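Taking it in order: structure first as structure tokens, then the write-up.
For this view, one protein chain was removed and the others were kept in their places.
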Amino acid sequence: MPCSIITLTTDFGVGSPYVAQMKGVILSINTDVSLVDITHEIAPQDVRSAAQVLDEACRWFPEGTIHVAVVDPGVGTERPLVCASLGCQHFIAPDNGLLSLVLRGADPIRIIRLADRRYWRKEVSSTFHGRDILAPVAAYLSRGVSPDAFGPRHDQLVSLDFSCPVRTSHSITGKITSIDSFGNLISNIDSSMLPGDALRASVRVRLGSHEVQGLVSTYGNGTPGSLVALIGSAGRLEIAVVGGDAAQQLHARVGDEVLVFLPC
Amino acid sequence: MPCSIITLTTDFGVGSPYVAQMKGVILSINTDVSLVDITHEIAPQDVRSAAQVLDEACRWFPEGTIHVAVVDPGVGTERPLVCASLGCQHFIAPDNGLLSLVLRGADPIRIIRLADRRYWRKEVSSTFHGRDILAPVAAYLSRGVSPDAFGPRHDQLVSLDFSCPVRTSHSITGKITSIDSFGNLISNIDSSMLPGDALRASVRVRLGSHEVQGLVSTYGNGTPGSLVALIGSAGRLEIAVVGGDAAQQLHARVGDEVLVFLPC
Partner (left out) sequence: MPCSIITLTTDFGVGSPYVAQMKGVILSINTDVSLVDITHEIAPQDVRSAAQVLDEACRWFPEGTIHVAVVDPGVGTERPLVCASLGCQHFIAPDNGLLSLVLRGADPIRIIRLADRRYWRKEVSSTFHGRDILAPVAAYLSRGVSPDAFGPRHDQLVSLDFSCPVRTSHSITGKITSIDSFGNLISNIDSSMLPGDALRASVRVRLGSHEVQGLVSTYGNGTPGSLVALIGSAGRLEIAVVGGDAAQQLHARVGDEVLVFLPC
């Protein structure tokens, strides 16, 4: 059954006309498609960060959604382009690690290497495969073309190493993996690693020289300006400043270590 | 009759994947909806500014439009979430003052407190009600579910105090309430408070130590670099620099006093 949603994740920068060029190519092939921007604010060529954003966004979209991701430092070189059908969604991207995290949680049905030029634009530039290959393939897929038409099976996707938090009986050592526009510091420590609600007041969270006692349930639960720890909307441990910007106030960065001391 | 337009106004920042998560939730419930971004550039937690932007944008949308606004410093605390049907449009937002200005001009048919969890996502985070409650409620509303299904009547919305300009027989004292991307300084003085066209050349407008004699009809009516005053596209008094950026040139800010001297 044809799908009508195509999302775009790129490092082109907001306001880049490159995004519009991709949309024009898609709409030239299928007018009846809903285009949704996930983000175009990935730092240039930051494949790891794009892998995270895509993984967290895709789960909110319906079955059948086609996600196109273009963070492609190797454009025009030998790296393959793929269409990966994972769970009930499709991902069209260069095989450079962009799908590392999406792949983890999903059930891979099939991965196809894009090879059949009938589904590409007639003229393919060597510097913008997002527009000339990925966009038209996504559009044909949304019109109901089977992924198998796009090329041969592709054995395995490149998988980047996203280190997991380390857990001992008394502590968890994780790190900040992203910072949102409010300055909230989002870690890679999943709520499932933390003790149940009853014990959350006893947890201590340390970031650099700062320490927070206990978890609160939401940002507003604390005096304005105070540091709090909580489970954020992605289900992971976050450090925030009530009504403020934690990243700025703590001079924190992606990669900083987060230490959780568990109650005995 | 189902409606097909849902707008989004947030403080998530342009390029924030949080916006895409809300869109994914909406499209999972209703694929046939047109999503329009009003803005995501509201300063973090600036409810007053969001109230203004929403008020000025909503009037350009057709009857039946559903506006979702998420500037929600109290997310997860006791503040209610509401669906307010005003005039012929619907507004879904936290009840924190966001609808103060929209409410002024419109005829409130009914206000509902969102309470029925059947129209929420199954798992509701305590930090992102925009995605987990407001987005699905908007989607169900767009599919034709009656607002009454979402919960009980809600008596009264929080109303922030937006001070009106003060008028004497010789002057009007107002203030700058927003600055657009061109640096034009937009005041809260409505054109209806000013004298008719014949007398507009006699008006004097003062901002700090700067004074302008008379109103022009548009930005281009003056020598490049000169200061002009005019009625802007929202029907309110603006101060602009011809071909330039008034905010930068005058070091002006939101909240600065604007004084209009009326002809005797």
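Labels A and B are assigned to the chains in the order they are written; within every chain, residues are numbered from 1.
The definition used in the following text is that a residue touches a chain if its C-beta (ideal position, glycine included) is under 8 Å from a C-beta of that chain, and two chains touch if they have at least 3 such contacts.
Remember, it's a predicted structure, so these values are computed and weren't measured experimentally.
When the full complex is taken into account, the listed residue touching the unshown chain is B:Thr7, out of B:Thr7, B:Asn96 or B:Ser126.
Of B:Asp37, B:Asp116 or B:Asp190, it is B:Asp37 that touches the chain left out of the display.
Remark: the omitted chain is touched by one listed residue; of A:Leu35, A:Val158 or A:Met193 this is A:Leu35. Touch with the hidden chain on the side of subunit A covers residues 11-18, 20-25, 27-28, 31, 35, 44-45, 73-77, 125-128, 131-132. Seen across the whole complex, the unshown chain contacts subunit B at 4-5, 7, 14, 34, 36-41, 53, 56-58, 60-62, 65, 180-182, 217-221, 230-233, 235, 238, 243, 245.
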